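One structure below.
Left out: one protein chain. Kept in place: all the others.
And now, chain A:
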C-alpha cells in the first residue's frame, strides 16, 4: 500500500495540473478573495452587508467556499486520467488488486486536497486580515472564529477533491465526469432546491452539507425568502462534514467494487 501511494504521488506531482492547482488556490484565495475584500461586499451589486458585520463576513467567506468546483474538477480529472490515457492496464499489471490501487489514489488525492485547502484558506486569511488592516475595518467576527471558518473551508476543499475523484473513478470518462460533477454543483442542486418538497432534502445534499460545514447560510436563506418557504435548517458543521465525506466515500466504494469485475481493454 505504501508503494502504491508513493507511485500515485509521483504520478500526480509529475503533471502540470498539480502546480496549476496550487496556483489556482493562491489566485482564488489571495487575488480573487483579496480583491473582493478590498472592494468590500457593501459595494457589490446588489450590495451585501460589509466586512464589519458578521453577515457580510460570513457571506464573503461562503463565496470562497463556492470555489469548491475547482478541487472537485481536479479530483475528477486525476481519477479519470488513467482511463483517458489507457494507463489503467499498465497499472493493473503492476498491481492486480484494483481496490488497493483506488484506495491509494484516494489517499494521495486527500493529501493533495488538503494542500490545496491550506493554500486557499491560508492565502485568503492573509488577504482578509491585510485588507482589513489597510482599510481600517474591524472585522465582524473575532479573529479566532474567522480562522476556524477558514479551516473548515480548507477541509471542505479536501472533501471536494475526493468527491470529484470518487465520481471520476465511477464514471471513468473524463468529460462526462467533469460535466456531472460541475453540472450537479451549479445547475442540478439549485434546480432541485426549487422543487417544493425536495428542498427539504437540501441539508443532506452536497451543497447543503457544504453550507453546514462552512456555516454559509446566505444562499439557502435567500432562496427560502424568494420561494416564501420557511428557512431550511442546516445540519451542525461536523455532521455536514461527515455527510460530505460520506458522498465521497460512497462514490469511491462503488468505484472500488465495480472495476474488480470490469474487463480492462
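The working rule: contacts are C-beta pairs under 8 Å (C-beta built on N, C-alpha and C of every residue); 3 or more make two chains touch, one makes a residue touch a chain; residues count from 1.
We adopt the following convention: contacts and distances are computed from a predicted model.
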| item | value |
| --- | --- |
| Omitted chain, identified by the protein name its UniProt record gives, among "Sulfurtransferase TusA", "Acyl carrier protein", "ABC transporter ATP-binding protein" or "Molybdopterin synthase catalytic subunit" | "ABC transporter ATP-binding protein" |
| Candidates A:31, A:89, A:175 or A:238 - the one touching the absent chain | A:89 |
| Residues of chain A in contact with the chain not shown | 3-4, 6-7, 10-11, 14-17, 81, 85-87, 89-97, 261, 263-265 |
